[in-house]
Each structure stands twice: as C-alpha cells, then as structure tokens.
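A protein chain is absent from this complex, but the other protein chains hold their places.
This part shows chain A:
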Amino acid sequence: MTKRQQRMAAIGALVVGLGLAATLGFTAIRKNMMYFYTPSDVAAQAPSADATIRLGGLVVAGSVRRGEGLRVAFTVADCESEVPVHYEGILPDLFREGQGIVATGRVGTDGVFTAQEVLAKHDEEYMPPELAEKLTDENGKHSCAEFKRVVQS
C-alpha cells in the first residue's frame, strides 16, 4: 500500500468506526433520546406518581372541557391508548382538538396526568386555509403515527 492508500484506509476506518460506535451508543440509550412518552407507554408501564415526565400525543376531538378560570381538561391519545390530562394555565395558540401536544407533568394514582406546561407540537403539513377546510375528516388532519413508543412491549 502506498502512503496515500494508507491514509485513505485510515480515514475510511475512522468514519466507519465512529458511525458504528454512534449507532450502538444511540441504540443503547434510545429511551433517553426520546423527548416524551406516549399514552401507550403510560398504559404499558405506569410511571411512579412522583416522577415528572413528558407526555406527547394528539388532543382527542371533542375531549376539551374548559373549567373555571384557566382550568382545562382534555384527553391525549396516540394510535392505541388515551390518557386524561388536567391543566391550569395558558395554552399555546396552536392548541386545538386534533393537534399534537407535549405536556410536562405527573401521572396521579387515579391515572390522570396533571400538566404544569403544555407545548404545541406542529406537524410537517403546510397548506392554505381553503384547502384545509376541504380536507377535514372525522379524525382531524393529523397523524398519530409520529408518536413513537418508548417502552417496547
């Protein structure tokens, strides 16, 4: 091998090795890379009552109930499960039924998620309002598929 080929091999080995190490590392800590849990995760393995977690999913159509003041109750769902959520505070502008959200809070012993913060999770679809009106169906316009399970059953 010439010097040049040696350098080529060394750089190739470096990139392949780093790629492999990164793949193995991130596969091992997949759970830690997840920004939120899904309703299916909560159903499969209820987190302890004093653990603060993030819960991500779609706001179920027809589930939003406004209480007095800033109190609001709604249900968050992914493709399989649902979790009831209670929250008191200001909701982001994009919060609406059928919209993806990420809430931070705790799951109580009664299975109700009490949120301290609610963020809107926008999806990747962009369209003018006239088109959006034509596309509405009973499930809303958003896909539940983008919520990936953390706990594998």
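In the analysis below, contacts are C-beta pairs under 8 Å (C-beta built on N, C-alpha and C of every residue); 3 or more make two chains touch, one makes a residue touch a chain; residues count from 1.
One rule holds for everything that comes next: contacts and distances are computed from a predicted model.
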Task = Match the chain absent from this complex view to the correct UniProt protein name in "Heme exporter protein C", "ABC transporter permease subunit", "ATP-binding cassette domain-containing protein" or "Aldehyde oxidase and xanthine dehydrogenase, a/b hammerhead domain".
result = "Heme exporter protein C"
Touching residues on chain A - with respect to the absent chain = 4, 7-8, 11, 14-15, 18-19, 22, 26, 30, 33-38, 56, 91-94, 99, 102, 117-133, 146-148, 150
